[in-house]
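Structure first, then comments.
All protein chains but one are shown in place.
The letters A and B name the chains in turn, as written, and every chain counts its residues from 1.
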Amino acid sequence: MTIIQILFWLLSALVLLSAIMVVINRHPVYSVIWLIITFFGISGHYILLNAQFLAVVNIIVYAGAIMVLFLFVIMLMNLNKDMEPQKSKWLKLVGAIACGCLLLVLIAALKDIDINNQIAETNTGNIGLIENLGTVLFTKYVIPFEISSILFLSAMIGAVVIGKKD
Amino acid sequence: MNALIISAVFGVIMMFTGIFVKQKPVTRNIAIAGVALLLLVNILEMSGIDFFKVHTAGFMLFDRFALLFNSVAFGSTLIYFILSAPDMEKVGHYYADYFALIFFILCGVVLVASFQSLLILFLGIEIISIPLYILTGSNKRNLISNEASLKYFLMGAFSTGIMLMGITLLYGATGTFDTQFMNIETEGTSALVIAGMLLLFFSMAFKVSAVPFHFWTPDVYDGCPTVFTSFMATVVKSAAFVGFIRLFYDAFGSIHDDWKLVAAIITALTLLVGNITAVFQQSVKRMLAYSSISQAGFMLLGLLALNATSKEGIILYATAYSLATIGIFAILLKMNDHSFESFNGFARQQPLLAGVNVIFLLSLAGIPLTAGFLAKFYMLKATLESGDFLWLVILAVIMAAVSVYYYFRLIQAMYFKEGDGNAIEVSPGFKLMLVIVAACLIVLGVFPNLLLNWLYF
Partner (left out) sequence: MPINYYIILSLTLFVIGIVGVLTRRNTIIVFMCIEIMLNAVNLLLVAFSKMHHINQVATNPTAGTEAQLFVFFIMVVAAAEVSVGLAIIVMLFRNTHSIDVNFLNRLKH
């Protein structure tokens, strides 16, 4: 096993474990913390895939901004105690089994596809570096980039309209 | 491109209007002028006059279909503003911001109607959805509105996640996001493509509220302030359909046989559940919500058929359905409550309004000489042309007959039931506008080519 393989398995285990912890934890604050760990694990995967820019943005935007927003809301509304009424056990079981079946079906379908023996290159290739991404983003992708500004404007108006006290 | 840029600019203008203009009628008139301008520049673009030469780098294609649908959407929005904009005042304090959000939604409509890249489809759907979550929850004191907003939000975000997974699997198989260059082979299609296509299909079915992904629709439409339900159920819904059809026409046209059956089953379920549940509703608003599901079933026939007739049909259907529904909602907004009983004796009080309402209902039910009839006819014709779905056509005709029952229930309440009703006051301009809309429906029902010729010339 090379070092990359070891890292891949370690990070994968970390990501899956912490994602499961997010789902089964009864305490919203702990869920947020586990989710942040998930994001760090995914960022690790990005670095393995040599997508440094996304790794950094993932930490800054997701773990930094979005999760802090979540924590703020939880603290602000004083939700940090376990007050969630539980769904019935059966319903949970049915949900989990149904999703397990979905996963099985998807994996069975995608098990022997033609791109299976292809490799996602790790540790090399510089398309994930900021120079290349920036060039393409501000030349070919400038229209979607401008369009996303409309999205932000509407989200901004929305947050004000919804969030402000009358 | 004209319309996209100008609608974004008008969104910003409306934001500033909220600060500088205190009189609500002025705000309203600016918005109406804005949509009228949008309609104008869009029609100019159809005649070849493009103000902004922007190189879209293959992300968007403003073909006749997209431009014509944009015109329909802008025209419906214009009518909607003229009829219902005064009622938005009652919803909350942010009058100008609601207009700004609607202008941003129109940007999203343009994107969804003209995308060529899955990235633009994704951005367009999000630009439509995010302002809608807010408009749904804009009645902040009303718990039902809040809950509808949260429900819509969770469902929307969830289906976006599913859609993104579909896009990703598709990218894995084809290596591009561009629907023109996907080149999906008819024989031996990769499992990745099939899985991605199904996920995309399900998420789009969520957005257009096809059964069995419709469960959010009645609650959200019911909880949303009525004035915004009107917009949501018409312009936004037809835009989602146009995006749906464009996506499957461009990207998955070559593997039509693989998804035909799934689409047929979903269409049949949508027709059945939508129409039969609508029969049992006690409130007109909820009945209209279910009727929008059943009309979605007819529009899905256009997706199933996927030929030139279905493109004509979807444009006609979007027009007929949007105009009629906006008209009914405009009248409903004037009523005190939304039950069938409140329409008792309506014909004696307001003979003119009752008359135009009958035309709208007849058009929705698909009675000949109205645009709704021709729209349904085009859809059925397209399905027959594509072959082997005779059973679905028969089912659709039966369900159209069922739909007559619940639309006529309203007509019966208006004409044949005694009731003090509720005295409503409307301005002459409002009446005139409704008459114009009804006249449009009848004219289109006789001469559909007035609209459809724009697709070709």
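Everything that follows uses one rule, which is that contacts are C-beta pairs under 8 Å (C-beta built on N, C-alpha and C of every residue); 3 or more make two chains touch, one makes a residue touch a chain.
Values in this document were obtained by computation on a predicted structure and should not be read as measured data.
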The listed residue (B:66, B:113 or B:134) that touches the chain absent from the view is B:134
Given B:33, B:49 or B:143, the residue that touches the chain left out of view is B:143
Interface residues of subunit A toward the undisplayed chain are 4-5, 8, 12, 15-16, 19-20, 22-23, 28, 31-32, 35, 38-39, 42, 45-46, 48-51, 53-54, 57-58, 61-62, 65-66, 69-70, 73-74, 76-77, 79, 84-87, 91-92, 95-96, 98-100, 102-103, 106-107, 110-111, 113, 115-122, 125, 127-128, 132-133, 136-137, 141, 144, 148, 151-152, 154-156, 158-159, 162-163
Where subunit B meets the left-out chain, the residues are 119, 122-123, 126, 130, 133-134, 137, 140-141, 143-144, 146-151, 153-154, 157-158, 160-162, 164-165, 167-169, 171-172, 175-177, 219, 222-223, 282-283, 286
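Definition applied: only the chains that are shown with their structure count from here on.
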Whole-angstrom distance, CA centroid of subunit A to CA centroid of subunit B, is 32
Within the complex, subunit A is touched by subunit B residues 8, 11-12, 15, 54, 56-57, 59-60, 92-94, 97, 100-101, 104, 107, 111, 117, 119-120, 123, 126-127, 130-131, 133-134, 137-138, 140-141, 149, 169, 172-173, 190-192, 194-195
In their shared complex, subunit B is touched by residues of subunit A numbered 106, 109-110, 113-115, 140-141, 143-144, 147-148, 150-151, 153-155, 157-158, 160-162, 166
